[in-house]
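Partial complex: the chains shown occupy the same locations as in the complete assembly.
Here the chain labels run A, B, C and D in written order, and each chain numbers its own residues starting at 1.
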Amino acid sequence: MVLPMEMLDKLMNSKISIVLKDGRAVEGKLTGYDAYMNIVVDDAEEKDGDNVKRLGRVVLRGNSITSILQI
Amino acid sequence: MVLPMEMLDKLMNSKISIVLKDGRAVEGKLTGYDAYMNIVVDDAEEKDGDNVKRLGRVVLRGNSITSILQI
Amino acid sequence: MVLPMEMLDKLMNSKISIVLKDGRAVEGKLTGYDAYMNIVVDDAEEKDGDNVKRLGRVVLRGNSITSILQI
Amino acid sequence: MVLPMEMLDKLMNSKISIVLKDGRAVEGKLTGYDAYMNIVVDDAEEKDGDNVKRLGRVVLRGNSITSILQI
């Protein structure tokens, strides 16, 4: 059994991809999270097809997140 | 009576399909879950008609999930 | 007075139809539920007009459910 | 002062009409409710313009309900 929060702990400092409810995908290094699945991502980039927008360090609200995966 | 959380426990390490609120379907092996129905899926693939996108290990937020079934 | 949760208890092992917020209708045998109205349905089929998709045993999140009825 | 829950109590066994968030209107006899405004409706019919679909006894999730009125 891998609890979802343990999974986030294992992903710390790894590169992850996050899909948001509004359809945006954000990639970067997982730098922090809390019990609401709010997360902090470093060196974040927003990807929309071939377009890439550099975001730097970003806070994403857990309530806006659909899925998180290692890349 | 099969409680929904017991059902998830029985599905551990089985191949499941998850339909998300945004219409995406994700398939893979159920590897973990918590009381909010956040789930961890291994060897996950996103299926959109004939298109398949390999996701690897993914965390799906319970709040984004509509249904879960064994496949 | 028939409390909604008592109604679910009475429907156990009966064939039910569930309408989800995303418009999908799922039919099958009610096999379990919890206080959040998450439900487990056996021999489930998703109906979309004349199309029928067999789902087997499925967990439906209470938060995604609009209505439940015996059929 | 008529508390909303008292109003539901007074409507017990009366014919009511419920408008759901997805725009559907359901009519039938109020047979039960709980603190979340989940309700049980007997002899329910779904009305969509001139189309009528008989539903029988139905559970409607409070979270999906916009308004309830006596008819």
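Here is the rule we go by: contacts are C-beta pairs under 8 Å (C-beta built on N, C-alpha and C of every residue); 3 or more make two chains touch, one makes a residue touch a chain.
Please read all numbers here as calculations on a predicted model, not as lab measurements.
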Worksheet item: How many subunits, all of the same sequence, make up the entire complex in this structure file, 4 of them being shown?
Response: 7
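Quick note on the criterion: only the chains that are shown with their structure count from here on.
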Fill in: Length of the line joining the C-alpha centres of subunit B and subunit C, rounded to whole Å
18
Worksheet item: What whole-number Å value describes the gap between the mean CA coordinates of subunit A and subunit C?
Response: 33
Fill in: subunit D, residues touching no fewer than two other chains
none
Fill in: Interfacial residue positions of subunit B with respect to subunit C in the complex
1-8, 21, 23, 37, 62-63, 65-71
Worksheet item: Quick one: in the complex, what on subunit B touches subunit A?
Response: 12, 20-22, 24, 26, 31-34, 38-40, 44, 55-61, 63-64
